[in-house]
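With one protein chain held back, the other chains of the complex are shown just where they sit.
Naming follows writing order (A, B and C), and every chain is counted from residue 1.
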Amino acid sequence: MTVATILEMVLGAVVLGLGAWTIAARETFAATVGYVAYGLLVPLIWVRLDAVDVALTEAAIGGGLGGVLLLGAAARLRASEPAAAAETPGKIVRLGAAGASVMVAAALSAAVLLLPDPAPTLAPAAIANASATGLANPVTNVLMAFRAMDTMLEKVVLLLAIVGVWSLASDQAWGGRPGPRHQADPHGVFAFLARLLPPVGIVVGIYMFWTGADHPGGAFQGGSMLAAMWLLVIMAGLTDTPPASGRWLRLVLIAGPGVFLAVGLGGVCFGLAFLAYPPTNAKPLILGIEVAMVLTIAVTLGLLVAGAPERSPQR
Amino acid sequence: MTEFLTAALGFILAMLALGLVPILRGPGDADRMMAAQLIGTGGIAALLLLGAVTGVPAAADVALTVALLATFASIAFVKKGLPHLDADEASSTEDR
Amino acid sequence: MTDTTIFGLYAAAAVGFGLYGLITNPQPLRKIVAFNLMGSGVFLLLGVVGRRGAAAGFGNDPVPQALVITGIVVAFSATALAVALLLRLFQTAGSATLRDDAPASASINQSGD
Partner (left out) sequence: MSFALDILTIAAVSAGAFFFLAGTVGLLRFPDTLTRLHALTKADNLGLGLVVLGLLPQAGSVRHGLKLVGIWLLVLLAGATVSQLIARAARQGGPAR
């Protein structure tokens, strides 16, 4: 057994242990803290699997934003916890669940052990066609060109999610501002950090997006970084969430899928196919879509974490 | 050199895991708030070493992301962690 | 035993843990966390498949990677919607339980409708 194998076992055991802890923990708040830790450590496995693009996404969306979303909900639901804990299912149900989980895990393990050899791969095809777009990052190529339909529909999913969340607002908060109004001492440590960190984070976010053309990174990673910085400023009370009824806000929300759709339809008009880029202008077009997407992703992810409108827009 | 760095990486990972035990079990939420702090240091050291071992220089970008988002998560822990702070927020909401 | 096998087995175990938590935890938020853990395991399985497909100078097949990135964003959207539904349930019903015969204490919380 080599040093590398032992390392992989330790790494997997640490991450899996955290995952098991999120299930076993007694308090919900503690479980969500464990989930944040899990989400911030899973990128190590992704780096080890040589999938840096995924590592970035998992760290930003899975660990950071997703963790904070769950954390905020856990803090609000604290009062309901004793009632829910009383409903723990009986021994038979738990044994049955354990049996079912073991069977599913065993079946998946068998599938992993029986994967075909040599493994099928689409990497050579992705490389062979990379010249069509002029981008050097194969993952961005797949996302933006070869499987562009998936990415566009995923933007639509984001839009539908925000429509769904907003439609849960009560009547008097309809079209209002999401989340509570945060306050912090304007001369305190928190406000200091919230003024110092966002400039750095914004530069990093734009760098992630820009480097995504040739190196790991891209619109999702950059956008989620920008969203995190925006939420930081909101949490420090330096700014407020925008009212959901704002026209500009809604325009930004549809900018990403809108531009994507327009370029796609342009492909039809100019005699190619839906979402086909003219070979000479592929790179500028993709970059244009991505700029619109970064803005949309940042605003959408931030508002998804902020939740349903709670305060009427007038106040 | 790779062997040494791999061993160091394994050691730091083990330290990270051991450190997470008291933090997550902790008697109160204030202890749990340190989890993201611990990952912000130990996890990033592990990521940078892993990048050197595996030959993935872009691991530094991942470390940068983790550094910023671990800070973000820490702040969310502090903001949401203590119920009475949360209550302060709720009352100030009604004032406005 | 290669790296992909090890991580594949861990990923399968993560799916198992997630499923167990999804069934047995009574608190809906815990179910959401467990579901996310399950999803993370599935993503790791896809990552293992991509790692095995390493070719042409890339350590991981870009197509599964792109699928996983899309999957993470969609999973986040679904989580956000689920959390918003749960908070609204708590706001209107005064409790966050999935039982049908939950005690209605709606009078405490002023709900909009």
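One rule holds in what follows: a contact is a pair of C-beta atoms (placed from the backbone, for glycine too) under 8 Å apart; a residue touches a chain by one contact, two chains touch by 3 or more.
Since this is a predicted model, take the numbers as computed values, not measurements.
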{"item": "Among shown chains, those touching the left-out chain", "value": "A, B"}
{"item": "Option touching the unshown chain, where A:L197, A:A213, A:A228 or A:A244 are the choices", "value": "A:L197"}
{"item": "Chain not shown, touching residues in chain A", "value": "189-190, 192-193, 196-197, 200"}
{"item": "Residues in chain B touching the chain absent from view", "value": "1, 4-5, 8, 11-12, 15-16, 18-19, 21-23, 26-31, 33-34, 37-38, 40-42, 44-45, 48-49, 52, 57, 60-61, 63-64, 67-68, 70-71, 74-75, 77-78, 81-82, 84-85"}
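Here is the rule we use: only the chains that are shown with their structure count from here on.
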{"item": "Whole-Å separation of chain centres (CA-atom averages), chain A against chain C", "value": "12"}
{"item": "Centre distance in Å when chain A and chain B are each reduced to the mean of their C-alpha atoms", "value": "18"}
{"item": "Centroid distance [mean C-alpha coordinates] between chain C and chain B, Å", "value": "21"}
{"item": "Residues of chain C touching at least two other chains", "value": "59"}
{"item": "Junction residues of chain B - those touching two or more other chains", "value": "56"}
{"item": "Touching residues on chain B, where the partner in the complex is chain A", "value": "3, 6-7, 9-10, 13-14, 16-17, 20, 24, 29, 32-33, 35-36, 39, 43, 46-47, 50-51, 53-54, 56, 58-59, 61-62, 64-66, 68-73, 75-77, 79-81, 83, 86, 89-90, 92-93, 96"}
{"item": "Chain A to chain C touching residues, read off their complex", "value": "4-5, 8-9, 12-13, 15-16, 19-20, 22-23, 28, 31-32, 35, 38-39, 42, 45-46, 48-51, 53-54, 57-58, 61-62, 65-66, 69-70, 73-74, 76-77, 80-81, 83-89, 93-94, 96-98, 100-102, 104-106, 108-109, 111-113, 115, 119-124, 126-127, 138-139, 141-143, 146-147, 150-151, 154, 157-158, 160-161, 164-165, 168-173, 218, 220, 301, 304-305, 307-308"}
{"item": "Contact set on chain A toward chain B in their complex", "value": "3-4, 6-7, 10-11, 13-14, 17-18, 21, 25, 29-30, 33-34, 36-37, 40-41, 43-44, 47-48, 50, 52, 55-56, 59-60, 63-65, 67-68, 71-72, 74-76, 78, 180-183, 190, 193, 197, 200-201, 204, 208, 211, 215-217, 221, 225, 228-229, 231-232, 235, 311, 315"}
